[in-house]
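A single protein chain has been omitted from the complex, and every remaining protein chain is retained in its original position.
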Amino acid sequence: MAAISREEVAHLARLSRLAVSEEEIDVFAGQLDVILQAVARVGEVVAEDIPPTSHSVPLTNVLRDDVEVPCLTPEEALAGAPDVEEGRFRVPRILEEEA
Amino acid sequence: MTVTLPPYDEVVARYEPVIGLETHVELGTKTKMFCGCPIDFGGQPNTRICPVCLGLPGSLPVANKAAIEATIRIGLALNCTIATWSRFARKNYFYPDMPKNYQISQYDEPLCVDGWLDVEVEGEIVRIGIERVHLEEDTGKTQHVGGATGRIHGATESLVDYNRAGIPLVEIVTKPVPGTGALAPIVARAYVTELRDVIRSLGVSDVRMEQGSLRCDVNTSLSLPGEPWGTRTETKNVNSLRSVERAVRSEILRQAAVLDAGGKIKQETRHLHEETGDTRPGRSKETATDYRYFPEPDLVPLAPDPAWVASLKEALPELPRVHRKRLQTDWGLSDLDMRSVVNAGAVELIEETIAAGASPRAPASGGWASWPAAPTRPASSWSRWVPRPRRWPSCSAWSTRASSTTSWPAPYWRA
């Protein structure tokens, strides 16, 4: 059985904001199926009582003092922007609230 | 759906409302949550940003100690347990006011859990359970251009200012509050009022609803007595104390009408419309949002030292309810009189007047207890409550999302 369907790939691409073509979905579905079947091997490990590791360094409480640091100039901040209007980043109209 | 709303008294006699509140408070730290940019709303757009809060490739967050401390103090004031192990998590979703397209927030390991806040309603104490208090970063501001009055619908483009992006935001979530019956709207309002006063007394935020440094989402559901709780709706963008009350009340009425007609309540996000006082659904989405939370790998866990937490607890100021109790004794006021003073918002004024040399006995003997006390109507009168035909700031001038409001005026204290 395939680990991932063509429909799932299309859905995930949409969630990831990738306007993939139909041909890409076909190619990806096959490739991702191979990859996911391989990585699913992590499930073979019995690890119920094992704590997860998200960081390899055992640091905690890395905090900074509430002290100001110079900002970018507006020119620097906006220099890379594809479109700027009135000192702000211009974007196309927004349809959805979020997600 | 056009429905005729049944009378409020009759509705709350048949249905039991359950409410819940999620409150966001912008902290008044000097700098942002994860970078050293100043928090200063007076500036021109995009002048308070750096690689970190602009989400430039390669930049990394470092947590602001003052914000962690303020959050723990809020948690302590709300009788929460302070976690000995807490982490930030990424909440993933795309929106142009979010520089990284994920928000650094907290998920299953918040800083503070399981507390309560006592609020006084009609002379009775109602204990509101606090589910959690966590810390996250605010988003930028989006102005919608080209449509009518800055609305998101019909706009042809939007302009984004990231000055607000990265300001520390504390989220306080209550447990569901059942059993308040007809008083549910007033309890909701009293809770937000008390919460505001508590946070103000801690000096960690200016908590001004009208300026967006305190924002509220209101959850409401209805069920028949003895039945499981009903489906809840979430009303967003409730930006005044009065609106908190209206949001609950209008949702109770709307949901009752739907249920009476044999309908089902949809779990959805709604928006309060200030002009009419009713709530309307937000844009519906094809699928439920999956934020794909995972532990923020750029930040290490927080493990607040219990001794430090204990010292913060020790140093908490007198909280408002205790403070009021003490004043009442000092001033020799009856419960009813004190309530009038509180409801009139006159506590501070009286304190200042006394501090300026007036006799502390004056309030008791004089007319202060009989200050115009508009909100202290008996519960029953709320059933005849009608939205007054007043002009309120247009809700449609705000975007559909608490975090992408078009223009909040600068709070004066920061300017």
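Note that the chains are named A and B in the order they appear, and that numbering of residues resets to 1 at the start of each chain.
Here is the rule we go by: contacts are C-beta pairs under 8 Å (C-beta built on N, C-alpha and C of every residue); 3 or more make two chains touch, one makes a residue touch a chain.
By our rule, contacts and distances are computed from a predicted model.
**Student:** Could you check which of "Glutamyl-tRNA(Gln) amidotransferase subunit A", "Putative OB-fold protein", "Sn-glycerol-3-phosphate ABC transporter ATP-binding protein UgpC" or "2Fe-2S ferredoxin-type domain-containing protein" matches the UniProt name for the chain that's left out?
**Tutor:** Options "Glutamyl-tRNA(Gln) amidotransferase subunit A", "Putative OB-fold protein", "Sn-glycerol-3-phosphate ABC transporter ATP-binding protein UgpC" or "2Fe-2S ferredoxin-type domain-containing protein" narrow down to "Glutamyl-tRNA(Gln) amidotransferase subunit A" for the missing chain.
**Student:** Give the labels of the shown chains that the missing chain contacts, considering the complete complex.
**Tutor:** Displayed chains contacted by the hidden chain, ordered by label: A, B.
**Student:** Touching the absent chain in the whole complex: find that residue among B:25, B:63 or B:327.
**Tutor:** B:63
**Student:** Thinking of the whole complex, not just what is shown, which of B:55, B:110 or B:230 touches the missing chain?
**Tutor:** The one listed residue touching the chain not shown is B:55.
**Student:** Contact with the hidden chain only, please: which chain A residues?
**Tutor:** 4, 8-9, 12-20, 24, 27-28, 31-32, 34-36, 38-45, 47, 50-57, 59, 62, 64, 72, 76-77, 79-83, 89, 91-96
**Student:** With the missing chain put back, which residues of chain B would touch it? List them for me.
**Tutor:** 51, 54-63, 90, 92, 94, 96, 99-102, 156, 158, 160, 290, 292-294, 297-300
Simple rule for what comes next: only the chains that are shown with their structure count from here on.
**Student:** What whole-Å value do you get for the distance between chain A and chain B if each is reduced to the mean of its CA atoms?
**Tutor:** Centres of chain A and chain B (C-alpha means) sit 30 Å apart.
**Student:** In the complex of these two chains, what residues of chain A are touching chain B?
**Tutor:** Where chain A meets chain B, its residues are 15, 17, 54-55, 57, 59-72, 74, 77-78, 85-94, 96-99.
**Student:** Applying the document's contact rule, which stretches of chain B touch chain A when the two form their complex?
**Tutor:** These residues of chain B touch chain A: 29-31, 35-38, 44-51, 54, 62-68, 87, 93-96, 142-144, 146, 152, 155-162, 269, 282-283, 285, 289-291, 295, 297, 299-305, 400-401.
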